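One protein chain is absent from this view; the other protein chains keep their places.
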Amino acid sequence: MTTYRIALAGNPNTGKSTLFNALTGLRQHTGNWAGKTVERAEGEFTHNGKTFRVIDLPGTYSLYSNSADEEVARNYIIFEKPDVTIVVLDATSLERNLNLALQVLEMTNRVVVCINLMDEAAKLGIRINLDRISERLGVPVAAISARSKTGIEALLDLVEKVASGRIVPVPIRVTYSEEIEQSIQKLEPFIRQTLGDLFPARWVALRLLDGDGSLLAALKEHAGESAPVKEVVNYGQTVCH
Amino acid sequence: MAKPYATNSSNSLDSLFAAAAKLAEGNSIRDGIVSDIYKTTHEICRESVRYEDRKKLETTYRLDKIVTSPIWGFPIMLAILGVVFWITIAGANVPSEMLASMFTWIEGYLTAGFQALHVPEWIHGVLVLGFYRGTSWVISVMLPPMAIFFPVFALLENFGFLPRVAFNMDRLFKKSGGHGKQALTMSMGFGCNAAAILSTRIIESPRERILAILTNNFVPCNGRWPILILLASLFMAVGVSSQYQTMVTAFIVMGMVLIGVAVTLAVSWVLSKTALRGIPTHYTLELPPYRKPQFIKTILISSRDKSWNVLKRAVLVAAPAGVITWILGNVDVGGTSVLNHMAAFFDPFARAIGLDGFILMAFILGLPANEIVLPILLMGYMSTGAMVDADGLDNIKQIFLDHGWTWLTALNTMLFSLLHYPCGTTLINIYKETKSVKWTVLSGVIPLAIAIAVTFAVAQTVRAFGWV
Partner (left out) sequence: MPTTSVRLSDTKTGNRVRLVRIDVQGVLRRRLLDLGFVPGNVVEVLQKSPLGDPIAFRVNNTTIALRQEESSLIFGELIGGDRS
């Protein structure tokens, strides 16, 4: 039986942990991230006869390694390559929350965006056009209320489809300024030459242009370890659709 | 198998990094990346999010206008704190009594059973009077208040109240040189200092984090609540009529917490002017919307995760401590027990700070966990011959009175408990987090020095004025 690995990413206070608890119930345990003083929560659930192992990443505003939390979340997505990353967004403050979604989409296409707190948003008179967001982001979008456990089945259906490859998302590509885009183009061949197709070259280029020293350190550390035995999504190629 | 890196040498990674740095040149790229992402999200939101009524969005902020208002901000905080203590104390009293008498009732049968089987007296002593009594003590004194306090606190936490406390108190922490999030790590300390030490990770500046670590101990943890609550209700609330006793007890406990906060701020201030000099680093605090907590779920989860774990730890430490205390109390050297020798040794110094040898010894033996200080103290007293069955709160008070306790003894025991060094687990965590012997030692020595100074001053003042 297949076991899929799912990561939960999201801003603090988005109800990410509520979703995690709703998904895993009592089948969860907590510990620390290796070498980091950040709590790590992991659990399991089944859906449609498949087992899902779910990791609750630390709640962060971004993935630009401003803090240990952000490094942990980034490293998990980029090095451990979960089968699906669920990005949990707060429906009542989508604009800020979408930033994180876009950052994750630069790292992997195996994403389901999950808009939580839909009930709160409705109370505040916020109307969200889910189809439009899904269309723009290029990934499936599910609307849920983790507290009242509504919409979770539909979310899990999408997660399973992405995990099994029945849906292959083609995420939005943020267009940067001319100057940045040119630099990315110059760097990408070097990155492919050095790192192969293990990591999304465009994202690595952006991080390097941003002077992300902690990513460099993480890459070096990772190079020292034995390569993980995992199904690798081939980021270097365009996905078929 | 995944492909290894095409090139494994870190040199090639370095040169890649250098190439990127050359392209980036300065800060403009960093800003560019963020603002381009922002532009994209802004566009997506403009297309897909509609606000029916902007006025409605403000509902979330109406409560904050009151909870963080200049007039009501602090009174509301104090009132909530007081109510939490009141609920804890009022609610814990009866179950504590019931548990205590149930354990005493079982103990009678255990003793009878041991006698029927002709088990040697010392085995009965170690197992029943030491192990069983120590453990049942901890359970009956600690479980009820913790089973009430943690869920109530978790409800407040889930409601979103704690960030408001941080918001209201931030200026005090800034003035004392600490980080605004220190208020949050202090709140964690109410549960468990050892866990709160880990929670100081949310403070990124090393200087301010050490400040938060060194002062976290001044927030009474679950191991110390029972001492504070018990002594406050036995000795401090005696003069008032019975219907107000719980309230007075709650006030006294709250007073203790406020003393702890004041000491925290004072120590932070002194340290940030001396050993940890520096200016407060930047700080952003999100005040998330208030959310109605899910009552039953919150209560169940916090009972499971907090109360149960605390109890488990207490029993794990209390059981061996009970055995050791019984043995120390029953092994005679030169006619008196080892325990008495030790208590006599500490007595002169302890008297000077308003305690007695047994109390000080209980705090020393209680280093592994604050939970066991009270059981050790009671077992110490009981092993000295003034044998009373501690099957109820009145009898506990009798034990204390038989050993010459006054309200000053109770007050100073509470103060010492509030201010003295953190428990062993906390110290280990401090070492793990700071990787520094110096800070670990200081985080024990500074509180100890303050505890001794404060209790000494109180004892001498009270005696000089002839109040006891």
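Per-chain numbering from 1; labels A and B assigned in written order.
Just so we're on the same page, a contact is a pair of C-beta atoms (placed from the backbone, for glycine too) under 8 Å apart; a residue touches a chain by one contact, two chains touch by 3 or more.
In this text, all values refer to a predicted model and were calculated from it rather than measured experimentally.
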| item | value |
| --- | --- |
| Touching partners, among the displayed chains, of the absent chain | A, B |
| Residue in contact with the excluded chain [from B:T40, B:N93, B:S136 or B:N168] | B:N168 |
| Per the touch definition above, residue among A:T2, A:N32, A:T51 or A:N66 touching the missing chain | A:N66 |
| Absent-chain contact - pick from B:Y38, B:W86 or B:W308 | B:Y38 |
| Per the touch definition above, residue among A:N21, A:N99, A:N116 or A:T194 touching the missing chain | A:N99 |
| Positions on subunit B contacted by the hidden chain, ascending | 27, 30-31, 34-35, 38, 57, 60-61, 64-65, 68-71, 73-74, 167-172, 174, 180, 280, 282-289 |
| Missing-partner contacts on subunit A, residue numbers | 61-62, 64, 66, 92-93, 95-96, 99 |
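FYI, only the chains that are shown with their structure count from here on.
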| item | value |
| --- | --- |
| Complex contacts: residues of subunit A adjacent to subunit B | 12-13, 21, 37-39, 67-68, 92, 94-96, 98-99, 102-103, 120, 123-130, 132-133, 136-137, 147, 172, 174-177, 179-180, 183, 186-187, 190-191, 193-198, 205-206, 208-211, 213, 216, 219-220, 223, 227-230, 232 |
| Subunit B - residues contacting subunit A, complex | 1-8, 10, 12-14, 16-17, 19-21, 23-24, 28-30, 32-33, 36-38, 40-42, 44-45, 47-53, 56-57, 59-60, 198, 201, 204, 286, 288-289, 291, 294, 301, 433 |
